[in-house]
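Missing here: one protein chain of the complex. Every other protein chain is in place.
Presenting chain A:
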Amino acid sequence: MSNDGKQDMDLERFRALVEAYGGDRKRWPEDRREAADRVAATEAGRALVREACRLDAFLALSATSLPPAALTGRILQSADKRITLRRRLQRWLVGAGLVGVGLAGGLTGALAVAVVAPPPQIPIADTATAFGNIMTEAEIAQEIQ
């Protein structure tokens, strides 16, 4: 029903179109409007359009009224609440962010200290060997004296 493209439209397809979209050509799908116009110009087409327009006229009687001011007010109030909530959340996030940055800085500092600083002193002197402590020349001389 919907894939007529720009091809010609027979009366049955036109009937189907008008039964769905009514007699007002502005509601006819754009891709079929041109072909539909040609059928609508025939006597049989005009009769179908006339018939459909009766129901269109009935549907057009349904009126809408403007939204009540109170409703508009309530919705705008909900928008204000949302904005307030958003701002509060942003402030909270900024605060939490600063704390987070502080914590992250502390942790990073601690890590840097651990990596860069020299390791704790080894209790055994650099001169120690598996056979005991090797004394330096100066220490030996001092001991001899």
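Couple of notes before you dig in:
Rule of thumb we're sticking to: a residue touches a chain if its C-beta (ideal position, glycine included) is under 8 Å from a C-beta of that chain, and two chains touch if they have at least 3 such contacts; residues count from 1.
Quick note on the criterion: contacts and distances are computed from a predicted model.
UniProt records the chain missing from this view under the protein name "RNA polymerase sigma factor", selected from "STAS domain-containing protein", "RNA polymerase sigma factor", "HAD family hydrolase" or "Permease". Shown as candidates are A:20, A:41 or A:98; the residue that touches the absent chain is A:20. Those residues of chain A that touch the chain absent from the view are 1-2, 16, 19-22, 27, 29-30, 52, 55, 58-59, 61-64, 66-68, 71-72, 74-76, 78-80, 82-83, 86-87.
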